[in-house]
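With one protein chain removed, the remaining protein chains of the complex are shown where they sit.
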Amino acid sequence: MSDQDLTVSVENLRKTFKGPDGGEVAAIDGISMSVRAGELTALVGPDGAGKTTLMRMMAGLLKPDAGSLSVLGIDVAADPQSVQDRISYMPQRFGLYEDLSVQENLDLYADLHGVPEGERKQRFTRMLEMTDMARFTERPAGKLSGGMKQKLGLACTLVRSPDLLLLDEPSVGVDPLSRRDLWTIVQQLIDDEKLSVIVSTAYMDEAERCAQVFVMNKGKLLAEGAPDELKKRARGLTFTATTPDGMPARELQARLIDAPDFIVDAVPKGGNVSFIRQQDADEARIGELLRDAESEPRDEELEDAFMMMLRQHEAQDGEAAAKPATDKAAPEPRRNEDKPVIVVRDLVRKFGDFTAVASTSFDVAQGEIFGLLGPNGAGKTTTFRMLCGLLPATSGHLEVAGLNLRNARAEARGRIGYVSQKFALYGNLSVRENMEFFGGAYGLRGKALRKRVSASIEQFNLDPAAQSGILPAGYKQRLAMATGLLHEPDILFLDEPTSGIDPLARRAFWRTITSLAMSGVTIIITTHFMEEAEYCDRIAIQDAGEMLALGTPREVRKQAGDAGTDMNSAFIAIVEQGRAARDNKAKDKERAA
Amino acid sequence: MSASGFATRLVALTRKETRQMLRDRSNLVVGLVLPVVLILLFGYGLSFDVKDARVTVVLEDSSPTARNVVAGLRGSPYIAPTWASSMAEAERMIRAGQTDAILRVPGDFSRRLAAGDGQLQLLLNGVDSNTAAAIEGYVGGSLALPGQQQVDRGGNKPAAAANITIVQRMWFNEASESTWYLVPGLIVLVMTLIGAFLTSLLVAREWERGTLESLFVTPVRPLELVLAKLAPYIVIGAIDLIMCLLAAKYLFQVPMRGSLWIIIVSSLLYLLVSLGLGLFISATTRNQFAASQMALLASFMPAMMLSGFVFDLRNMPVVIQVISQVLPATHFMGLIKTLFMAGDYWPDILRNCAILALYATVLIALSRRSLAKKLD
Partner (left out) sequence: MARLITYIAQVLSLIRKELLALVKDPANRTLLFAPAIMQALLFGYGATYDLTNAPYVVLDQSRSAASTELLARLDGTGVFRRVASLTSSDQIAEMIDSGDALLVIGIPSDFQQRLASGQQAPLQLILDGRNSSTAGLASAYVSSIVTAYNQSLGNTSSLTIVRRAWFNPNLESRWNIMPALIAALSMMQTLMLAALSVAREREQGTFDQLLVTPMTPLQILIGKALPSMLVGILQSTLIFLIILFWFQIPMNGSVWLLYLGLAMFTLASVGIGLSVSAVSLTMQQAMLYTFMLVMPLMLLSGLLTPVRNMPAILQVATYVNPLRFGVDLVRRVYLEGATFADVASNFVPLLAVAAVTLPLAAWLFRNRMA
């Protein structure tokens, strides 16, 4: 192949960092790969696979320790500036200047990339239109919602048409609508400008759009190829099990995923359970597991192949994820539908003249998993903060375990657990120290505290001496969960707990949640992974502070109508219907006035 | 890359830095309000000049001679005498912090004076050693010497007395006012403050917020980043300099004997030095807290204590003098005081400006290097 066809060529690349114990940790461990020009290429892999390190090396921000890396035919290590002059790079956390307005951020990057005045206008108009941000050009970037920030970040990277575009997990923490918008922009640019794009992602539906997929794990390349080719690895092993009436899909899912010898992976989907069986698993044993659930084959997806590869690699390494808390949990569900533990009536929260939460009402029963979904900035976090007593409500009634936590005695807070959106533990303390502190803050002490901490460390498979701040995302999330559960709360609030963590860790996480719910803990959770809504007993969809849908996943899918085949499209449909209705109402009002 | 690319990027980055500076109120408070507060505090609040020192007189000798001798205290503009009936009472006053010194006139004073050996006791509270020393001087100077009085009354010259008299001239600061040297020193402090403290947060903040990573992968060059960060703070520094100069001239009437333009040029040079230092600290620590602490320790505290601002360098042990010579603030402090009070003294100007220019170049080059577009 000539240089013309290859944007990136990597040969035996190695990069090591100093580990916390002073030893060397190989982030990239002898990778060789070639990326073709004019195509969309995906890097997929769990936390710590080395995706970000590889991206940064391509962008000339890190120097390889060994091997060669050439981007656009240039040796990056020798001449990073020439590469940086020609590529665009969007890091995981795009560095928007939050005190500058949308327009000012765009201008800055246009100037830095030397976009001529003439082209600029047209480009900006197109970018603003594609990102749907033309209305907000004067707004400071810091006041945008997470999804908008990400779109603006992409717009800033794309102020000119680069020879290569690097996107490092562009959709982490972004809601389905913004995610769809992001991809529309990228796709259009690929179609119009023959852009070469390398994207790292944890979403398999995103990887499926790519021409070429590289699967990485622990600094090594596991597989490469077109999605269709990779998918084949799971051919014939994928099935759907129909859950018997009256049984939540997650119960069947839990049973299946707890049998790793026969089942590679199982997730609830559309009220049923999708699973992958082990190649050499005994047919009869699977039948036993399924009991009275019917199963039939389904088409394999990239995610299936990916999960298989990861599980295999993991089995070789002999590493276990968090153990679900099933062993100790009472098998008998303690659900009490009649007496809701959380009551929200006409809850309103305003910041100045901005309404963050508008007249919201819902109940959550004991032992229920209640999902609060909505685009970035829909008011989910505000609702959470009010429920936890961190923020006073402007008006309305709310009750958590019969109390309003804002004015309740401090001990009442001991009954709830709260895991906030971003990792909110002390980064420079060790895992054990963090847990001991929060345990202590919840009134545990002495032997009882030590016992709880040791048990949790074991249950979540954590390294007690590790420094919390430098743990991989999945481990941070486990630590946050472990900490939130130390005092065995009756009610658990989880704000986007799975954002930015890989599929394996997410499976383990949900296994813990489902078994907690079984033991009677009430769980309220927000997430941007719509397929995760399938684990919930009931979900609510919020947008612009208003409640658009409330019910079981099945009911919500039904509300979405034709679009409701899977949760992701159901969600998008409902939010868009809601927005259209709101726009109409606004127009009516204008007309009336 | 062409020169026009450089110019476009520099302008864009400078605009960005300026906007960020203007939008963050705390920056402006430290950059513009704090200097005003400092000007007022230094000009009005700080004074080494003892006024109305409290001297308690214990008159154990009630003779007219004794009264005459201490009467002179009342004439002194620096002393506010009070009276105590007994030594015990006066000592209690000194312990309670109600007086600074006791002047005791012993019972046999006039008798011994007549015998040519009059003795007074001065008891000082030495805790504030500076004030104590000053009081000692003032008391000595204001006591009316009986010999002189007699001379005056007689109208005659005293019998020939071979005596050395001191004809003293205080150059540069005839009235011996501490404001005159505090205010020029203030310019040093303010330039240090703007430079080191404000800029110390600049790069560290971008590291912490992750904005540098995006910025690095653009055609931007490290030098452009450095220059753009300096530019708005040079303006703030210049505004502060003008405020200081105006205050010095019109508010505190400090003489400005050197050329104004040399004062301005050298101040701007020093501003560059401290900006460079702040930026360098910021770029190397990558952490706002550590950066601000380092900046305080490396620039501000030494500028205040070891540059010859209030404490004369010539009184310090050699080791400390050597350390102080390493500090750019010391060189600027010496220069600015000379420029204000003494005038253009060229050897000083050239030497110090050369040193400052060298520091500025080195520090800015170092900042540029520490902003090399690397994450590891």
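We just call them A and B in the order they show up, numbering each chain from 1.
As a working rule, a contact is a pair of C-beta atoms (placed from the backbone, for glycine too) under 8 Å apart; a residue touches a chain by one contact, two chains touch by 3 or more.
All of these numbers come straight from a predicted model, not from anything done at the bench.
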_Sole residue of A:Ala77, A:Val348 or A:Leu429 that reaches the chain not shown, by the stated touch rule_ = A:Leu429
_Given A:Ala241, A:Val341 or A:Cys388, the one touching the chain that is not displayed_ = A:Cys388
*Per the touch definition above, residue among B:Asn27, B:Thr199 or B:Ser274 touching the missing chain*: B:Asn27
*Contacts of chain B with the missing chain: which residues?*
24, 26-27, 29-30, 33-34, 37-38, 41-42, 44-52, 69, 94-97, 113, 116-134, 136-137, 139-140, 143, 145-147, 160-174, 176-178, 180-181, 197, 201, 205, 285, 287-290, 292-293, 296-297, 301-302, 305-306, 308, 310-312, 314-317, 319-320, 323-324, 334, 337-338, 341-342, 345, 347-348
*Residues of chain A in contact with the chain that isn't shown?*
385, 388-391, 410-414, 416, 418, 420-429, 433, 436-443, 445
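As a working rule, only the chains that are shown with their structure count from here on.
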_Centroid from C-alpha atoms only, then distance chain A to chain B, rounded to Å. What do you get?_
57
*asked:* Going by the contact rule set out above, which residues of chain A touch chain B in the complex?
replied: 17, 56, 59-63, 80-81, 84-85, 87-91, 93-100, 104, 107-109, 111-114, 153, 156-157, 166
*Residue ranges of chain B touching chain A (in the complex, touch as defined)*: 1, 5, 8-9, 11-13, 15-16, 19-20, 23-24, 206, 209-221, 373-376
